[in-house]
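Complex shown without one protein chain; remaining protein chains in place.
For clarity, chains are labelled A, B and C in written order, and residue numbers in each chain start from 1.
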Amino acid sequence: MRTIEVGILGGTGMVGQHFIRFLQGHPWFKLTWLGASDRSAGKKLKDAAGWRLEGEMPAAAGEIVVSDSKPRNAPRLVFSAMDASVATEIEREFAAAGHIVVSNSRNHRMEPDVPLIVPEVNPSHLSLLPVQQRNRHWSGMIVTNPNCSTVVLTMALAPLVQFGIERVIAATMQAVSGAGYPGVASMDIVANVIPFIGSEEEKMQQETQKILGSVENGQAAPLKARVSAHCHRVPIVDGHTVTASVEFSSRPGIEDVQSAIESFCGVPQQRDLPSAPRKPVIYMREQDRPQPRRDAGRENGMAVFVGRLRECPVLNVKFVACGHNTIRGAAGAAVLNAELMVSEGLLD
Amino acid sequence: MRTIEVGILGGTGMVGQHFIRFLQGHPWFKLTWLGASDRSAGKKLKDAAGWRLEGEMPAAAGEIVVSDSKPRNAPRLVFSAMDASVATEIEREFAAAGHIVVSNSRNHRMEPDVPLIVPEVNPSHLSLLPVQQRNRHWSGMIVTNPNCSTVVLTMALAPLVQFGIERVIAATMQAVSGAGYPGVASMDIVANVIPFIGSEEEKMQQETQKILGSVENGQAAPLKARVSAHCHRVPIVDGHTVTASVEFSSRPGIEDVQSAIESFCGVPQQRDLPSAPRKPVIYMREQDRPQPRRDAGRENGMAVFVGRLRECPVLNVKFVACGHNTIRGAAGAAVLNAELMVSEGLLD
Amino acid sequence: MRTIEVGILGGTGMVGQHFIRFLQGHPWFKLTWLGASDRSAGKKLKDAAGWRLEGEMPAAAGEIVVSDSKPRNAPRLVFSAMDASVATEIEREFAAAGHIVVSNSRNHRMEPDVPLIVPEVNPSHLSLLPVQQRNRHWSGMIVTNPNCSTVVLTMALAPLVQFGIERVIAATMQAVSGAGYPGVASMDIVANVIPFIGSEEEKMQQETQKILGSVENGQAAPLKARVSAHCHRVPIVDGHTVTASVEFSSRPGIEDVQSAIESFCGVPQQRDLPSAPRKPVIYMREQDRPQPRRDAGRENGMAVFVGRLRECPVLNVKFVACGHNTIRGAAGAAVLNAELMVSEGLLD
Partner (left out) sequence: MRTIEVGILGGTGMVGQHFIRFLQGHPWFKLTWLGASDRSAGKKLKDAAGWRLEGEMPAAAGEIVVSDSKPRNAPRLVFSAMDASVATEIEREFAAAGHIVVSNSRNHRMEPDVPLIVPEVNPSHLSLLPVQQRNRHWSGMIVTNPNCSTVVLTMALAPLVQFGIERVIAATMQAVSGAGYPGVASMDIVANVIPFIGSEEEKMQQETQKILGSVENGQAAPLKARVSAHCHRVPIVDGHTVTASVEFSSRPGIEDVQSAIESFCGVPQQRDLPSAPRKPVIYMREQDRPQPRRDAGRENGMAVFVGRLRECPVLNVKFVACGHNTIRGAAGAAVLNAELMVSEGLLD
């Protein structure tokens, strides 16, 4: 396999740093380009930004001279870690110039001709890409991954789509790393719960419907299930926990549901993509698991953990799910999307 | 008003200490007796137990010589802060011996002739007491208050009973103080979420139905609404947060629901009981409130705070509620129950 | 006693909010004026700023129309809660215009003719004020209180000055509330220690020498003791902990030191000033106290708690001290300074 050069738009921010770390030692992708604001352009990364993550800035990345956010010299495959306030125009400009933009930003997620992909859940939605190129007269393309809490919920629900999901009520307990840097003020969250995260509930509700839906007539056709989200920030570092009650049209028993979860497998596993976890969804039988600090980082942070499957007195079943928000919920999600696209021949 | 002497069963434990603190300076009740295990009996409180709460042990309480858990010299009104493993027999023995046992323990809560009271919500359930005395041939009686998370939910729901509650899905984020001492190991909860609290979901589901229900034919008649609880421990000190989605038979609008909450008032407020908060349920209009660290302790920890009332795409409305688990959810709940009973003449 | 109108410079910031809360219900001082930047001027406080502290904005304060930071209509006594970046010029302008500026800002603390006061420790340093007025041709004056961690250390050391303090090594564990709002990013401090707080060590070293020193020839004459500080941020909400090893010229025994701490009393106590704690320094005999969450807020947050007095194998004695950083270390410190000044007739 040849090495594919990749770039990161928004490479100096915290999400960009998660990409840099996740791409270290990647067998297919080699990071050679970082785009950022004019303020950073022309500086080496190590001079342009402090490292916010564990440990130290990877030395090779630190030597990359940051570019401005123009397509000019960027490699064909570009990950977007840009802030939503600037992503719309720049991502479009790159796609128009022939780049494959694999974006973690929310800006294009809900557009009907933009695939919103979780590779284990809806890889077939990549079929929107030719439509997108035609609609927009782009030689490149934009592919997106969902919001960090949505990834956890949709991966836990993916094995259950077969039972006919009709209604979902979910409540989240989200880590501070999900808010970027500086993100949440410590005065707001130390020993506290904040019962509000801007736009998060709407994203979780809409994105879940799109991901679990289908493609019809060259458009994303959201699942008709009703989804309600309650989102909360809690004082933990990494790992989003989602608790959910679900109603199914086919009224499966608890054993059927558990068995569906335990046997679930996806395209990334079948194709043995480099960042694919061995099992995408891992069911834990201990009564007090999964837990974000003990479980979210396992399997390189790429699996989602589910536990406490039981009957719900109001809907049908309830359970708790947990996943790593900055890996499976962001950088790792985008990289796995790119790996899926490579495996589909989209980069040939 | 004359002073009423009171005792505390389980007076050396952490819940007992919350009672001691809450009763300090009480205008009606004077703490004169503490019952505990034989191991502590005969010692002054200050020699029998370390003080686990903020500040120092109240000096007067520290001088009380702890008794064994026998009715003998105890005052007529006794609060029970006993561990569930021992409460059943001892509470019955006290009731049989003529004592009024106002218990925070879970042991008798679900018995059909034992009132499970939140004074603002179901004061009329005290009418079970003559039945209880008759059934059990007791000269005394047992009255209970609910589990700490149930108090928060039922107070938030009380103003909404008029709309015909049919289904409730609730998720909690509970403080470590709710687990007593030593309670939750710090290795389990620092920077973590534990998605399980033993028996908590069952308690929340059943107790809510009983409290919001009625008394029929001398028995508690639980509300026929379906209730589903998801319970979680989070790394905060005090204050339980409950997020809920609710379905009503009468389909009220958001404004009707908010108006019902804001105008809600109860018997403790009407009678100006000493521990009654001015308003039992306080609606907060800020988009990110209530929060446990900033709100639970307001109004002496006796009010419940509700916020973020909005439409639920799955049921009808959703909101978040927060209250102080060791005050409104335990010691303060029991003391307010006793005040209600005094105001009903039950101690005359 | 007549009521004295007071204002707050920097009234919309987080330190300003601590002043607003501390002044609520003050028996001598009535808050009537708030100064802030031009951006806030002309708005009611409730429209100019969100409330960051527990509970809700005091209603009366919320109705005050914010002024710009000009002396014009401000009352004679003004507390300064301004950010250090702007305090120098504005405080001088107010003092020149005849105002008594009682400042929590660091800007003027180390000037030799500006009193840096802890009322229990060095009230006599107010004698610098006539010199200051002469030096600067001011009809008003500036009085300062120390940095939040310095207050804790100097109050613990004040009873020990009599033994001849020669060397002090202190290490701090400081709460996030000491950094203002938004202050420390939660990604930096949740489940972490940050071993650096900008300028804090220098402030603690120099301010301690000035406060424990004397006034000679109309100038502050710092104590010649050597002081070394190690400052750290830890993930707690309120309360700074300071651990210290001290060397004395007179080599007192542990009992002498403890007895000096326990019998310590100051001018605010003798004069029964409204915000004075009953005892300024409270010695705790429990082996694991004081603790910030359990102790810092006691005595209205105005006392300093000391414990674990024992021999130091390197210097003479060591101990741990703890106090409330936003009350005794900031707003309460300044208000007590103002009360001391009133009691000295400086506002007549």
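Remarks
Definition applied: a contact is a pair of C-beta atoms (placed from the backbone, for glycine too) under 8 Å apart; a residue touches a chain by one contact, two chains touch by 3 or more.
Remember, predicted model here, so these are calculated numbers, not experimental data.
Of the listed residues B:60, B:84 or B:185, the one in contact with the hidden chain in the full complex is B:185. Residues 167-169, 171, 173, 191-196, 205, 226-228, 230, 232, 234-237, 239, 241, 243, 245, 287-294, 307-308, 312-315, 318, 320, 322 of chain C touch the missing chain (whole complex, contact as defined above). On the side of chain B, touch with the chain left out of the figure occurs at residues 14, 52, 176-177, 179, 181-191, 235-237.
Contact between chain A and the absent chain runs through residues 53-56, 190-191, 237, 286, 293-295, 297-298.
What we mean here is this: only the chains that are shown with their structure count from here on.
Over half of the residue numbers at the interface between copies chain A and chain C are found on both sides, making the touching surfaces mostly the same. Taking each chain's centre as the mean of its C-alpha atoms, the one that lies farthest from the centre of chain C is A. Chain centres here are Cα averages; for chain B and chain C they lie 40 Å apart.
Annotation for chain C: residues 190-191, 237 touch two or more other chains.
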